[in-house]
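Structure first, then comments.
Of the protein chains in this complex, all but one are displayed in their positions.
Just so it is clear, A, B and C label the chains in written order, and each chain counts residues from 1 on its own.
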Amino acid sequence: MYHKVRKKVHVLLHPELGETKWDKIINGFIIFLIIANVIVVILETVQPLHEKYFIFFKYFDLISVIIFTIEYLLRLWSCIHETRFEHSFYGRIKYVFSVDGIIDLLAILPFYIHSIIGLDLRVLRILRLLRFLRLFRLTAYMKSARMVRNVFVKRASELKLSVVLILFLVIIASSIMYFTEHQTQPKVFTSIPATLWWAFVTLTSVGYGDMVPVTTLGKIMTAVIMLCGVAIFALPAGIITAGFLEEMQKMRQKKTIKCPNCGHSFHHEHVD
Amino acid sequence: MYHKVRKKVHVLLHPELGETKWDKIINGFIIFLIIANVIVVILETVQPLHEKYFIFFKYFDLISVIIFTIEYLLRLWSCIHETRFEHSFYGRIKYVFSVDGIIDLLAILPFYIHSIIGLDLRVLRILRLLRFLRLFRLTAYMKSARMVRNVFVKRASELKLSVVLILFLVIIASSIMYFTEHQTQPKVFTSIPATLWWAFVTLTSVGYGDMVPVTTLGKIMTAVIMLCGVAIFALPAGIITAGFLEEMQKMRQKKTIKCPNCGHSFHHEHVD
Amino acid sequence: MYHKVRKKVHVLLHPELGETKWDKIINGFIIFLIIANVIVVILETVQPLHEKYFIFFKYFDLISVIIFTIEYLLRLWSCIHETRFEHSFYGRIKYVFSVDGIIDLLAILPFYIHSIIGLDLRVLRILRLLRFLRLFRLTAYMKSARMVRNVFVKRASELKLSVVLILFLVIIASSIMYFTEHQTQPKVFTSIPATLWWAFVTLTSVGYGDMVPVTTLGKIMTAVIMLCGVAIFALPAGIITAGFLEEMQKMRQKKTIKCPNCGHSFHHEHVD
Partner (left out) sequence: MYHKVRKKVHVLLHPELGETKWDKIINGFIIFLIIANVIVVILETVQPLHEKYFIFFKYFDLISVIIFTIEYLLRLWSCIHETRFEHSFYGRIKYVFSVDGIIDLLAILPFYIHSIIGLDLRVLRILRLLRFLRLFRLTAYMKSARMVRNVFVKRASELKLSVVLILFLVIIASSIMYFTEHQTQPKVFTSIPATLWWAFVTLTSVGYGDMVPVTTLGKIMTAVIMLCGVAIFALPAGIITAGFLEEMQKMRQKKTIKCPNCGHSFHHEHVD
C-alpha cells in the first residue's frame, strides 16, 4: 500500500512516465508557479510596485516556498523508483546531489537561509527559472531538446577551440588598441584590461560607442580586427549549423545498406 | 450562365488558376493598388506632405476602399468554387474566417468602423501590406515561398526551443546585470524589467549605447553574457540553415535521371 | 599579318587565354593602374593632400585615361576574335553594350564628358574599381568566383523572397514604432519614413543610437521586432550557406551511379 502510494507519487511528479490527466495538471501547476515566481522576482525590483504590493510579494513567496518544499520532499521520498536512485538511502543522497536535485534545492534554500541565519540571498530566487527547463523532458520537446544538447555536446571540442580563438583575438586586439590609442585618449583607453571591454563590445558587433578609436592607425587596426572578428565569430555559428545538419541527417538516415560480402540488407544505425 | 460568370470571376481573382491575360492584369492592378496604399499610409505621417496633399490622400483612400470592397464581395461570392469553401452558405462563412478572408477584411474594415462609429483605427491600414503576400502564390515564387515556409514549419519545435533559450539568457543576464550595476547607476539600471531592455539590445548585438555597464564586474559579466549570446543566437540561424539544406536536398532527390546507355528513367535515391 | 596582330592583341588583353609571360605583365600593369587610380580617387578627397599634390593627381588622371583609352580601343578592335562578338561591325556594337564594355567605358567617359561639355562627373572615377573584377577571370580565382556567382544566381528566387520579407518586417516595425513613440519623442520619431531609418539600423543590428525608443511599450515592441529580425535576417545567411554547400557537393560528386535496369555505370553530372 505504502509502496504503491510512493510509486503513484513518483509517476505524478514525472509527467513523461504517466498517462493520466493528473500528472499533467500537477506538472502544469508547478510550471505555472515557477513562471509566476520568476515574474514576481522581476517585478519586485520595480520600486513603486515593491512599495505597493510588498505584502502580496511576501506571501506569494512564502506560499511558493511551502509548495516547492512539499514537492521537493515528495520527490526525495519517491525518487527511489528511478533505477539510478534505487537504494533507499544512497539513492536519495544521490538525488540530492544530482543536477535536478540541486536545482530543486536552490529554489527553496535561499528562503530558509534568510529565515534562519538572516543572510539575504533572495537574489538567488531567480534560479527558480532553472526548474522551468524540466519542461523539455516532455515528449513534445524532448526530440528537439536532445538535438540541441547533442550539437553542443558532440561539438564541444570545436566550440572550446573557437572560444579560445575568440579570447586570443580579444587579447591581441586589446593590446594593439591600447598601444595605438592610449596616448591620444589616456582617459578612455586607460589600460589593457579596460581595452578588453572595447574588444568584446567591438568583436561581438555590439558597439555601444563608449570607447571608440580616434587615431588613424587605431581605426585602420580596428578595421583589420573587425574583419578577423567576422571570420572568428563565424566559427561557432558554423560549428553549430554543421552540428545541427549532422543530427538531422542521422535522424533521417534510415536507408538500407547492403553488405558487399553477403548481400545482407540492414540499417546503418544498427551498427553505428 | 450565372454559374459560369461566377466561375469566371473566381478564376480572374486567382491568377494561379487561369491562363488568360486578364487575370494577370487584374491581379497586377490589385498588387499595384496595395503597394500604392502602403506608400500613402507611410507618406501621410510626414507632416508637410499631410498638410499639402490632405485631400488627395483622403480620396485615394476612399477609392481604394471602394475597389477593395468590390473585390472582397466578389471573392466572397465566388469563393465556393474552391473545394474547401464548397457549401454555398457555410463555405462563405468559412472563407470570412479563413486567413485570406480576415486579411482581406482587415484592409477595409477600419474605414467602415471609422465612418460608422467614429473609432479611428486608420492605423490598421498598414495591414493592407499583408494582402501583398498573395503575390507569393504565383508560380514563379511559389516554390521558394513554400521552401521558406517549410523550413519554419518543420523546424518549429527547434525554433521554439531556441526562443525559450534566448528568453532564458535574457532573463538571467538582466538579473545579473541589475544586481551588479544597480548601485552604481541607479538611474540607468533602475529595475530588472528596465535591464531586460539592455539585455535584448546587447544580445541581439544592436548596442544602442543608452545603457552601458560601467563597473568592472558588470563589464566582465557582460563579456561572458555576450559570448553565451553568440552561441545561443547562432542556434536559430543554424536551425534555419540546416532546414534549408534539407529542403534543397529533398527537391534535388526528386529529379529523375535517365541512363545514357539504355534510356531507363529512375530516381537517384533508388540506387544510392 | 594584320589579322595575326589583332589576334595577338586579343590574347595579350585576355590573360586567361594566353600562355606567354607578356599577357600576365600587361594584365598585371592594368590591375596595378586600376588600384592606383582607386587609391588616388580616395586620397584626392583629403583636403591637405589635394592642395599639396593637385598637379600630380591631375597628371596621373590624364595618363591613366590615355592608357585606359588605348586599351579600350584595342579591346574594341580585337574583340571580334571572341565567338560572341564575331561580326566585324555588330560584334563590336555588342561589345560596347556588353557588361565588360560598359565597365571599361565608364572608366574613361567621365573624363571626356568633363573635358568637352564641362559636366563634372569625376565622382564616377570610383567606378574604375569595377574593372578590378576582371581579376576573377584568372584561372586561380575562376572556380571560386563561379561558385560565389552560382550561389547568388541559383538562389536568386529565395534571396529575393527574403529581401521582400525583410522589407515587410521593416515597414511593419516602422509603423508600430511610429505609433508607440511619436507622441513621446515627436522630434525623433517624426514620421514613418523617418522611423524606417530606425528599423533598418535596428534590424541589421547596427544600432547607431541616434533613434532609441524610450516608452515601455516601444521597448517591448522593439524586443519582439528584434527577435523576428534575428529569424528573418538568418534567412539570407542560411540560403547562401546552403547554396554554397550544394555547389561544393556538386563539385565533389564524381561518384559513379549504376542504372538499375542495364547496370551501366555513369557519372551523375552527365545527365543532370
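Here is the rule we use: a contact is a pair of C-beta atoms (placed from the backbone, for glycine too) under 8 Å apart; a residue touches a chain by one contact, two chains touch by 3 or more.
Quantities reported herein were computed from a predicted structural model and do not represent experimental measurements.
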Which displayed chains the unshown chain touches: A, B, C
Contacts of chain A with the absent chain, listed as residue ranges: 157-158, 160-162, 165, 168, 171-172, 174-175, 178-179, 182, 190-193, 196, 202, 205-209, 212, 216, 219, 222-223, 226-227, 229-231, 234-235, 237-239, 241-242, 245-246, 257-262, 264, 266, 268, 270-272
For chain B, residues in touch with the removed chain: 205-209, 241, 272
Interface with the unshown chain - residue positions in chain C: 38, 41-43, 45-47, 123, 126, 129, 132-133, 136, 140-141, 143-145, 147-148, 151-152, 159, 163, 166, 196-197, 200-201, 204-210, 233, 236-237, 240-241, 243-245, 248, 252, 255
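Keep in mind that, in the parts below, only the chains that are shown with their structure count from here on.
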Between chain C and chain A, distance of the C-alpha-averaged centres to the nearest whole Å: 42
For chain A paired with chain B, centre-to-centre distance based on mean C-alpha positions, whole Å: 30
Chain centre separation in whole Å, for chain C relative to chain B (CA means): 29
Touching two or more other chains - residues of chain B: 193, 196, 205-209, 237, 241, 245
